[in-house]
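Shown here: the complex without one of its protein chains, the others still in place.
Coming up: subunit A.
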Amino acid sequence: MVLFTKTKKSAALRAWNSTGSAADNSDDEVARFFLTSTEERILGRQYEVVLRKFCSEFQPPMPKCVVGTSLAFFKRFYVFNSTMDYHPKDIMLTCVYLACKVEEFYVPIGQFVKNLRGDREKFADAILSFELTLMGKLNYHLTIHNPFRAMEGFMIDLKTRHQDLQNPEKIRKYVEEFLDRSLLSDACLIFSPSQIALAAIKFGAAKESISLDGYIRSVVLQSASEKEAENTLYQLRRVKAIVKGFEPTTREQAQGVQKKLDRCRNQENNPDSEIYKQRAIDKLNGEDDLRPIKRAKMSEVRF
């Protein structure tokens, strides 16, 4: 994670230097002017919360897997990109819009932006212009395996092969709570969805003071070798540690970071900036420049 952040910063730095506006950049200066990795993390976390809230208030109500997928897109995007390069408020909305499409819960852009307050047309333009960038930066890995279906699978298996358990449905509430928490953590970047789901089942049941160790050891990991079983159980504990250890960021922290970001962000990717608009115009003009070439070719055809 740290490695990525360093390279991300270097990319931002290079972009900045090329514009020639930062003359001096000693490490201190850099740290004072640009966001540190911790600050980027805080900002990302903050926007994940915003994203979740946006999704929960979305009309029509969206299925859970869309939330999971958009959060996975968001996290994956910022593994390789900096919040200074792409502002999370644009990427966040684009992630949700793309996730709606990928999870076959398609909402037309007009209806989508109705869930937003403010200049809806501007939002729509931003979302559509970042959509391709987002897909490209995700390397077009658009299928996200969310832990929800895996969790359902374990519930079915539990009911069928572990009939000692009376009324398995009573643990569902805690299991789902665990999964919801896991969405905000980095678990989906580190563990397979089935591991997250099994951890959710295990620790959800623990809240009802039910131990599913017997089920996991004798049914799920029945065919596993000793080492595989040990490793899997270790992974489950790690999932729990990461999910439980997740600390939400405070609003004040995030606001400070955001102010800092407003000064240091890459204006080339800011749809409100002059440079972005200028580039868009240049691009349009560039298309006009192609015309004379076409005429030349036409004249060749004629004579």
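In this text, contacts are C-beta pairs under 8 Å (C-beta built on N, C-alpha and C of every residue); 3 or more make two chains touch, one makes a residue touch a chain; residues count from 1.
We take it that contacts and distances are computed from a predicted model.
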Omitted chain (choose from "Trafficking protein particle complex subunit", "small monomeric GTPase", "CDK-activating kinase assembly factor MAT1" or "ELMO domain containing 1") - UniProt protein name: "CDK-activating kinase assembly factor MAT1"
Residue, one of A:K122, A:K159 or A:K244, that touches the chain absent here: A:K159
Residue, one of A:I42, A:V113, A:L134 or A:A150, that touches the chain absent here: A:A150
Which residue of A:V49, A:M135, A:A206 or A:L221 touches the chain not shown here: A:L221
Residues of subunit A in contact with the chain not shown: 3-4, 6-7, 9-10, 13, 25, 145, 149-157, 159-161, 191-195, 197-198, 220-224, 228, 231-232, 235, 293-295, 297-298, 301
